[in-house]
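A single protein chain has been omitted from the complex, and every remaining protein chain is retained in its original position.
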């Protein structure tokens, strides 16, 4: 039995994440999805709450039929403590999947087995691109799983993103 | 579809919690289990990490066959913010189950539907009693689900509890 | 022109505080009332929020007819920073009134002019005594100004205190 | 009786704020002025302490002859907790006045009645513009109430702003 | 070359600590002294600031003639992060000396070589006993190195301890 950890902010969860998880599901028997910056929401780069992102990931991952854990992880804001922080919040894991260079360095220094996760259509399957499309009223729905589209609509997510992206000079 | 929230520290998860969850499972279609004081561990009253407790709850709840979310929740240490904090970390819920009077008051002031959870063999199905038994080398294994016994043994939990319960006057 | 600082938690504001303020009002021309532990509420020793306490103090002090500032002050939890913290949150002051020995020591080390505030009927004009009476259904209303009684009734304060004073062994 | 909340950073309090407050004073019977980012000072965008800003606002608002509360509010740095945080620090209010899109969204999601505050000479009545003028030795005094000019002079505010605006490459 | 870590709160540094350091000095070539709870002071159990304790330790250790580092370490309040926190604040070390059971457990779980430090006249060479004597006007000076006595006198430490040990019921 092998347990793998996959980390992301999932603002929002999109088909790029989904393809990675499908690939990981062929290598491990249990997947932990860690939702980073859990305490942050209502920002232009981070519109959704941790709870909303838990729902997105949980709904989308069901179809993979693999045992999974979806865990919000608050920022610790100290790189030297980050690995211990993550390890205290999630079940023990054997391998971590990520493309984030800082995370690779931190996990590597701690002796964790890290595998770079494959990339899928990097230009479109990207949180930045999807949020840009939401803001500019472009089509974004085909870049995220159908169940995630539903959740974003239910919580009025696009309206929220547009509102918080406006600036104000007091 | 009704989603219920059940909160606890689960130090450790025991059969009292399990009976409550079985009962809740007859009233809702999805259960969120919020693991409180997630950032605390290695204390006499809180020996286990959030990740270890996620594993305990997840393993034990599988047999109930109900859709569930197991979410660590760090303390916010400000009662007036606590409800908003919990709501930001978990998916939306319709009803909360708890016996904690402070939690009942806080959720009540916020207009949340709160139901007092039933109690089962309060004297023995209690984290305090189970930790006392671990410390005094009494039998405790029959008060927690078998899968939780396994996890506690794997992580050498009783030895840890005994160590951190010793005091030191510098 | 002399500005005086008077610090307290005001859980709740009572006639002992009121007598002190009347006395201070004869010595200075402006009074700053600092409401300590502003971030704490819904506890047996701290039932009321900072906002509720601001309202209590403001309503009660109006009759004194003295220029005043009512300022919530969050705890800084580091004694060595406490004086700087208070000074950053309130307008400049010439003299501080307090009976708290730690506050006297900290302000004294920082070179602030500290005067011990007079005490009035210490046994009954005491937050501890008033909260005990609320819990035990004794008369407490004659120990606080009438406007404060009204506020506590409006926010259902006694019910809240009783609820959060109950304990729960998970 | 209607109580209104008006939020700002007031770095410094200027005639634009003052015009808004005059307008609000015609709609409510009591005004709460919340001073945001209370813990921040000695920065190029935030030169003044909360205590200094309390003094500015209090001095300026006296002439309006309306019952008011001037409350410093420290940042909570979590948007999902912000509304609860503000509500715990100020007396209950019926309506909030603001032009900040994020604040509008957060208060709106929480069901608070929000009114956009009118704008007066946005280009000159602006904290950014006033601080720019202070830095570049332009006239700024005609953009803030006379009593605020006095306070800034007493605390040597322009010198402080110039000093903290210098950069240093270690 | 071997570098050893010795941890304590040093409230104050006493001859018991000094004997331990002498012993450690025979086993390693460099000693790191970590001053715990660095952010705490002006409390009955923690009267001295980190800076004052740095001075005590540095003055006393000079006579040992061993290369040393005296490092204040703020509390991290999360046991699962504590080892990483300490390791980020001090130079790399080969062995840690302590008698604190929690520290032994935490360092042990992290794979650090821990040696229990010898005890010397535990009843009198104890911070608790020395602070008790200071409070009760008993002789305490013969339990701490002469240079530490001087420092405590210079900062008026006994007076401070007595002041902060008084209680106040508001």
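Letters A, B, C, D and E name the chains as they come in the text, with residue numbers starting at 1 for each one.
As a working rule, a contact is a pair of C-beta atoms (placed from the backbone, for glycine too) under 8 Å apart; a residue touches a chain by one contact, two chains touch by 3 or more.
Computed from a predicted model, the values in this text were never measured in an experiment.
The chain that is not drawn here is touched, among residues E:50, E:83 or E:107, by E:50. Set against the missing chain, the residues C:7, C:25, C:70 or C:83 yield one that touches it, C:83.
The residue from E:7, E:60 or E:87 that touches the chain not shown here is E:87. Contact residues of chain E toward the unshown chain are 38-39, 41, 49-52, 54-55, 58, 69-72, 74, 87-92.
Seen from chain A, the chain kept out of the figure touches residues 8-9, 78-80, 99-102, 104-106, 109, 122, 126-128. Listed here are the chain C residues that touch the chain not shown: 76, 78, 80-81, 83-85, 87-88.
Just so it is clear, only the chains that are shown with their structure count from here on.
Considering the contact criterion stated above, the chains in touch with chain D and with chain E alike are A, B, C. In terms of their C-alpha centroids, the spacing between chain C and chain D amounts to 26 Å.
Distance between chain A and chain E, defined via averaged C-alpha coordinates, is recorded as 43 Å.
Counting only residues that touch two or more partner chains, chain D has 78, 80, 87-88. Interchain contacts give a graph that is no line, ring or star and is not complete, per the touch definition above.
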